[in-house]
Each structure stands twice: as structure tokens, then as C-alpha cells.
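Please see the structure below; I have some questions.
For this view, one protein chain was removed and the others were kept in their places.
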Amino acid sequence: MFAVVKKWRDIGAEIAPVEVPELKKDEVIVKVKAASICGTDVEIWNWNEWAQGRLKKIPLIIGHELAGEVVELGEDVAALQEGDMVSAETHIVDGTCYQCRTDRMHVCQNMEILGVDRDGVFAEYVALPERNAWKNDPKLDPAIASLQEPLGNAVQSVLPKDHIEDIAGKNVAVLGCGPIGLMTIAVLNTLGAAKVFATAGGRNEVRMELARKMGADTVLNAREEGEDVVKTIRDATDGNGVDVALEMSGAASAVRQAFEILTSGGRVSLLGILERPLEFDVNTAVIFRAATVYGIHGRRMFQTWYQVKGLLAQPDFRNKIASIITHRLPIKDVAEGMELINSKQAGKVLLEPRWE
Amino acid sequence: MFAVVKKWRDIGAEIAPVEVPELKKDEVIVKVKAASICGTDVEIWNWNEWAQGRLKKIPLIIGHELAGEVVELGEDVAALQEGDMVSAETHIVDGTCYQCRTDRMHVCQNMEILGVDRDGVFAEYVALPERNAWKNDPKLDPAIASLQEPLGNAVQSVLPKDHIEDIAGKNVAVLGCGPIGLMTIAVLNTLGAAKVFATAGGRNEVRMELARKMGADTVLNAREEGEDVVKTIRDATDGNGVDVALEMSGAASAVRQAFEILTSGGRVSLLGILERPLEFDVNTAVIFRAATVYGIHGRRMFQTWYQVKGLLAQPDFRNKIASIITHRLPIKDVAEGMELINSKQAGKVLLEPRWE
Amino acid sequence: MFAVVKKWRDIGAEIAPVEVPELKKDEVIVKVKAASICGTDVEIWNWNEWAQGRLKKIPLIIGHELAGEVVELGEDVAALQEGDMVSAETHIVDGTCYQCRTDRMHVCQNMEILGVDRDGVFAEYVALPERNAWKNDPKLDPAIASLQEPLGNAVQSVLPKDHIEDIAGKNVAVLGCGPIGLMTIAVLNTLGAAKVFATAGGRNEVRMELARKMGADTVLNAREEGEDVVKTIRDATDGNGVDVALEMSGAASAVRQAFEILTSGGRVSLLGILERPLEFDVNTAVIFRAATVYGIHGRRMFQTWYQVKGLLAQPDFRNKIASIITHRLPIKDVAEGMELINSKQAGKVLLEPRWE
Partner (left out) sequence: MFAVVKKWRDIGAEIAPVEVPELKKDEVIVKVKAASICGTDVEIWNWNEWAQGRLKKIPLIIGHELAGEVVELGEDVAALQEGDMVSAETHIVDGTCYQCRTDRMHVCQNMEILGVDRDGVFAEYVALPERNAWKNDPKLDPAIASLQEPLGNAVQSVLPKDHIEDIAGKNVAVLGCGPIGLMTIAVLNTLGAAKVFATAGGRNEVRMELARKMGADTVLNAREEGEDVVKTIRDATDGNGVDVALEMSGAASAVRQAFEILTSGGRVSLLGILERPLEFDVNTAVIFRAATVYGIHGRRMFQTWYQVKGLLAQPDFRNKIASIITHRLPIKDVAEGMELINSKQAGKVLLEPRWE
């Protein structure tokens, strides 16, 4: 079969013929119907510092967001059948560590990630552990089904725990309008937020327009308006600031703003990965403000998948999510997809299984 | 001034001239612009068993849901001004008991209720403690502003605590489609519920139609369909049942159904007052199901008011709530309003300050 | 090997020679070092109405609380080794249903229970799924290790969810002083409760004395003192009532008292199984009091096991729990153990592996 393979420890990857994955007894073989490009895939493609330090297995088939069809079942597989349409929870956990046994398997101590630690989904076929296969409604468009995994991150950012202050009638800010930021705006809008503020890192009309489409009440250009982001949001919230701030950009300035716009006793979710250690006034940002801060990593398994399923059952929400897909390319043009994201011209790029 | 006064311990009340309320130093005088009829007002009007046991003060001006304008300020009043448009949190609390000092003032040990323990709002003017006056956006339609108090009960039913399982993507049932039940459906729909099931007590096309308008996916006639309510809801939820069941009817059969349709580990809110003690299989309903049950009484002060404000900032939600008002009458026709509710022909009945 | 076998659908069970259990690939064989008698075992022994309706598999080896040594490993077992000392989480779950995938596997839709649905631990050897084997500190006394499973129920009653009002400095009542009630008192005492009230069902000096030993500040004889339980507890709490009431008896009168002694906005856990449907004033008990009610069934897997492990690391707590074991018998005298519990002369009865 064909696959997008990282063959060397350098920039790029190659479309190459490889062996069809071997079937293990507790896994299934999935024929890929749609795959989408995540920021992590771009980092691996670009071979940035993080990727250089993180990747152990080379050659590696990259990619992890997908929708596909189960075509072969391992002998121990019980809950799936051939023909089932599935997506993948991409975090493969051990099930026995302290975190797994205390309802935090999304931070398992021995986690393997699809397309990072083992062969991924930018391929004709992929092997998936049964418990990582999430069965989709067969009527769900594979393009949208593939987006459920990052949508889970959006939900996790908004609702990091089961018992959390609700969004209903609250003012919320999303800092950063990459694909997960955009999805987060749609989630907030569907959860009854009063006002949703979004900031985007300047020069990016595509994303600002998408942010409005997702339901943001106010979209601010973080670069041009600079410090006035704080004043604008304070003014629009009776001086109180937002109840919830969601940092999705990884920019140091945005992390600081997340606290500056926060009402005392409010909460912040941090999802965006920073490039370097942050110089940070902990007293003012966190302590005097009695803020709560949630580090967001992965998605709760599988609460977030049920939440995503429930949200996607609503046509308005489903249509919003679909509109984040700005480009659909045959997978043979994966390099073009990477370039579109690197140049920030895209929302989400979807790859379709055409290899030649 | 004129007011609707309960003058005797019997059915009905009388429109009568009374003294304008006296101004205390920590209170304000409010000119009533709109008032709405609550089920409690009807019970007092009808002089049912509950009312006979509960009312101490006769004569009493009845009514508690309102929007009005502040026309006079007590000497200690600091946060309000003449001309402010306000609604009323109708629970007047002592501020010093165990409940008040531990963020549960909505169940204060020494609570007085407007229109029940002290003179209410079916009058030209009403005296309100400053801290019970909720300042409205002056652009908010007084008819909708008057509905904020019961809307707070709807929000309280859905989100009884700050830290509660979220509605996002969950399946939910509302049992009972009186005004608070209808408002609750609108709240759930705005909070991203996956599927909302509603049951109405039969023979009531007005309310079933309103339930659909509020956003219920399925509206069931509890009386005709009888036991099949459970089967219908189970079938529509992959056999799991609903995550959240909200009992708003006070019917014993509905309380039982609330548990029968609940997924194990789910939660139930009980708001509807029952006519008599319930014969109840606690083992099956609550224990084996590991259910959580919330008794709903009043509204958290003032978290629910902020939530209601935030929800009403959304035009779709505001329009839904407006459509629950099926009748607008001059207050001189209050008896007609009571009759409309007693005969279950109405959603919410709004009274306008025309006395002659 | 020998085992205590329920051979017929009638009272009692028989010590009989049976086959050693077969080893499956994801299970281990455990040599039983200690086993303790649970109320459920007594119900099966007594062949009461619940047992008659619940048991499908006859003949059945009964018993489920144990400590033992792993003596044989199935081929897929990874996290255990021969010689490991283990206890058993007795609920065998499917891992794939809605409850299992949303952190509520203790209410799995397809649960099998050790000693109820499959052969149990009153035997020389028992087969356990790997994931149900909880590895003990090899220095932990097997007698105490065997009590961890019901101790988990005690912890679950006190802390039914991860995010729950704390016990620290709160007033708490435990209604019912059977073994789990007694363990619950010890847990509360160790968690910083201000005052712990306990009620016992009369005529039972053994249990009342144990309740005091566990750390109850006040132990009331529910039968003699009758209605004064409520007055006594109200008086001792500045009139506020308790913050938390834990019903462990299954007596209808105790369920009612649990609410009558509760402060408004407080919480109740219901663990005791009732003999018949309850006639219950839902309005006063739950709604007007804005109470939260938790149905307690099983133990969260495996959060409660970690909590129990942490508590047992404290010598004071461990000693208290040890003192609940009032009788240690060779397992050949299991009938005597059942009789001791039926006549309410015992705290907890421990069975030691002497068969002849």
C-alpha cells in the first residue's frame, strides 16, 4: 500500500509503498476514507525542535486524524464488525498505571500516540487497537468524522473536568484562531456563552472571518490592536473581564492576556504549546486573582467523544465545523497541504485517499 | 394606589385601593411596569391546602414576578439610582444564618418571600430591599424582564451547583411542560444538549406545541402514551437512557419515570411539588442506579441571575422566552389570568399596569 | 480443592470438593489466605427473597472478600507475578459500555459479581481477571487486606464523586452500625469531621461499643430513643443539623431521619437496601431542603482502592479497622459465622483457610 512516510530525520516526508500493517489479535485494520492534517503533523513535517526531540521511530507513517472503515478484525475483537465506520482516539494507553486507574487515562504514564510513536493514518490502511476505535454513525460525513479528535480537544479545553463551572451565560475569550481555537468558538457558542471574544495573531483574514462564522461576537486582531485587547474586553464586560479564558495560540503575549482579561476567581485553560519558558508575574496573574488554571493535554477518554457525538447531532454545529475545512486535497498532494498550513492560508486541510 | 389584595382566607383576591408602601432606609420603591403570574400566585388565589397552611399575613398584596422602575431611594441605598429598571429576587434572606454564610442563601433559615410573607408586586408600587433589586438593561422589554425570576428556577434545575456535569452533548428529559418546564427546554437547547425529550400531561396541545418551539426534539403525551414514555426514550438513546432528567410536573408518575429513563450514574433534579407523599422504590430508582438527586428550591443568589442575563443576551433565546407569554392582560383582569392558567390554556400570563 | 458451594436453591451451602478453577489467558489463579463474610453472602446463605431472584448460577462457590497469593498466571497477564499478594475488586465489568467509557464502570451495564454471578472466594483457589486483582503491600495483614473491598464502599459513601463537598470540619451522621457503617465512622473520623453521630438499631451493645471505638462522638440507640434522634442531633449542631447524612441500615425510619437531621443544602448518601418501597415526603425531605442525594452502589474503580490504600497506610486507621473483626474462624465453620451475623453478635467475621 501507499503511505506518507517520514524516512529520514529531516524536513518533509515521502509518499512510498510500504507493507500493509500486520493484524494483532486485539486490533482492527481500518481502510482510511478521510484524514486531516493536525498542527503536530506539520511540526513533524517541518522537523522542528520539538519533533527532533520527540520522535524515536523512523521510518514512521505520519498522521493521526481519520475516518475509515473496518476491513479486518483481530481474533479477540468483540465490539466491532467489518464494515463499521470508525475514527480513532489517537492516544494508546496502558490501562493499568495510576492515571489510567483513576479516570485520567488521557495522561497515561506509558502513552503511545498514533503517527508519533507508531505508524499513523496517512496511509491506505492503518492498524488500530479495538479500544481506540470509535464507532461512527455510518451517515456521518467522513470529512467531519475525521475532525472529531481535535474537536475533543476543543471540548476538553472548555470543560476540562466533569464538574466544572458552566459556560451558560458566561463571558468567554478564545486566544488564537487556529483550527482548535475555531472549533472551540463553535463549542462555546453552542453551550450558551453570553459573549465570545476571539483574538487572532494578525494578518489572518481567513481565520478572523471563520471566527465570526463560528459565532464569536467580537474578533480582535491581537497584533494590530496590541494592548487594547485587554481594554476592549474589559469594557465589553462591565469592567469585570471574562469568566473563562482559553489560550489556544502558544504565544507568550496571549498567555499573559488570558490572565489580564480574567475576572477574579475565573478560570483559564492552557492548550497552546509555548516555544520557550515564559517570564510570568505569578502573583498578579494567578494568586491575587484567585484564578484556576487547567493544563489541557489530550481528551478525556471517552467522555469527550460522547460530548462531540452529541454536539455533532445538531445540524447547526455540524455545519459550522464543516466550514472550518477550507481545503480538500488528494493525499498525494500532502506537501501542498503542509505548505497551506505553514503559510496560514488554511482553516483545516482534509486529505482524501487518492494516491496517484 | 391600587393593588391585588388577598383580604380574606378564601378563594380569590380583590383589586382595592391601599396605601403606597412605606420607604425603609435600605429599600427602594419600584413602580411596576410588568408583572407575571406564577403557579404560586394561582395557589394563593385558589386558596389550596398549601396556601392555607403557608400564609400568615392577611391582608396581603400578592404577586412576585415583576419589572419596574426605581422611583424612590432609601437613605442607605448606594448601588441604585432613580430611573433604574429592575426586577426582583423574591427571596429576602437574613444574610447571617449558616446557609447564607456558606453560599446557600437561597435556602436561608429565615426567608421571607415577596407576595407570600410580605406585600408583593401586583400593585402600582412595591417596596424592595436594595439587595433584592436586580438592575436590568434599560433596553430589555419589561415583559421579558419580569420572567427572569422563574427563568432562574429553570437554570437552577439544569445547573443546581457551580460544579455539575455539563449538558453539552448529553441527552436530557424534561417531565412537565408548565412555564418553568418550557423555559427549561429553551435553556437546555441553548446549552448544547444532544437530544431533549419533553413530556406533557396530556390534553394540552398549547404546551406541547410550545415545547417543540422551545427546541424539544421529542414531545410525548404522558397521559396517552403512558408507560411507553420509558421505552420511547430508551430506544432513542441507544438503550442507555438520558443523562439528566428534570422533573417539573409534581406528578408521582413523572417522578418515577424520571428514574426509569435515567442512565446509571445520571442525575435528576426535582422541582415539581408533589401533592402527597410518594410510594417509591428507592433501591431500583436511586441506589442500584447510583443516581444523584437534586432538590430544587429557589435560585442561587445571584449566580443564576448572571446566567439568565447572559442567556437573554442571545436573541434566539430571548425570542423563545418571549413566545412563552401567550396572554397579555391589563392587571384589572387578573381574575381572567388566573382562570386561563387554571384551565391550562396558557403558557405564561403577563399583567400590564392598567388598573381601570 | 474444597469450597463452600451453594448446591441447591434453598437455605445454607455445603463444604464440598470441587475442581480447581480453569485458568484463562487474561486471568490469574489466587490461593486464598483470608476471606471475610459480607451481608450479601448471608443473604445468599439465608436464601432470602433478593437471593432467590438474583442468583442464576447454581451450583455456585460463594464469597467475594479476600486476600490471597497469585499462584498461576494466564498467558496474557502482564502486570502481576507469581507470589504477588492481592485482593479483589469483585465487580467484573465489560469495559466498553457507556458507563465504562465515562468513568462509571462501577455501574457497568453488563456486570458480573464474584460469588454471585461466577464462582467466588470461599474456596482454596479462585480465578480472577487480571484487571480485578488489586496488588497489596506484601506486609499488609491478609485479614485487613480482605476488608478493603467493603472499606471501598465506606469511602464511596463518604465521597461518592471526585468533586464533592469535603468532610473537613463538617458535622456528619451515620445511620446504621453494621460493618460498613462502622468502617464509615472510622473513615469520617480520619477525614476531619467535626462531630460524628451514629445510630444503631437497638439491642446491639457490640456494635454501639464498636461505633464509639471507631470515633463516633455520639452513638444513639435508634430503637429506644426513637424520634429524639432528630432532636438530639439538631441540638448538638446549633440547630443547623448535619451537613452530611449517610444511610447504611436500609431501615425506612432511618432513611426518613437522614433527611430530618440534614441542614438545608446538605447531602445524603443512601447505601442500605430497603426491604420494600418507601412512603416518602419528597417535598419536605428533598425539595424544600435543596438536598443532594447520592445512590451508592459499588466502589469507583479504582479511585476508592487508592483511597483505601492511603488510609490503611495510617496505623491508627488500620488498627481501628482491625478491631471491627470480632471473630476469626476456620472456614470449615462458615455456618457458625453466618449464624453469628444473623444473630447480630458480630462486627466482621473473618474466615481462615482451614478446611478440616
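Going in written order, the chains are labelled A, B and C, and every chain counts its residues from 1.
Convention: a contact is a pair of C-beta atoms (placed from the backbone, for glycine too) under 8 Å apart; a residue touches a chain by one contact, two chains touch by 3 or more.
Nothing here was measured: the structure is a model prediction, and the numbers come from that model.
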{"item": "For the chain not depicted, the shown chains it touches", "value": "A, B, C"}
{"item": "Residue, one of B:Arg54, B:Arg118, B:His163 or B:Arg223, that touches the chain absent here", "value": "B:His163"}
{"item": "Options A:Ile61, A:Ala291, A:Leu311 or A:Ala346, residue touching the unrepresented chain", "value": "A:Ala291"}
{"item": "Touch criterion as defined above, residue of C:Ala3, C:Leu220, C:Leu311 or C:Ile331 at the omitted chain", "value": "C:Leu311"}
{"item": "Of A:Val155, A:Val229 or A:Leu270, the residue in touch with the unshown chain", "value": "A:Leu270"}
{"item": "Omitted-chain contact residue, chosen from C:Asp10, C:Asp26, C:Glu82 or C:Asp166", "value": "C:Asp166"}
{"item": "Where the unshown chain meets chain B, residue by residue", "value": "78-79, 95-96, 98, 101-103, 131, 161-163, 300-303, 305-306"}
{"item": "Absent-chain interface as seen on chain A, which is shown", "value": "98-99, 102, 104, 106-107, 109, 160-161, 163, 238, 240, 255, 263-265, 270-271, 273-274, 277-283, 285-298"}
{"item": "Footprint left on chain C by the chain that the document does not show", "value": "155, 158-159, 162-171, 187, 190-195, 306-311, 313-314, 317"}
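Convention: only the chains that are shown with their structure count from here on.
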{"item": "Chain pair whose interface holds the most contacting C-beta pairs", "value": "B-C"}
{"item": "Euclidean distance of C-alpha centroids - chain A vs chain C, Å", "value": "42"}
{"item": "Intercentroid distance (Cα basis), chain C paired with chain B, Å", "value": "41"}
{"item": "Per-residue overlap in chain B, given as positions that touch at least 2 other chains", "value": "163"}
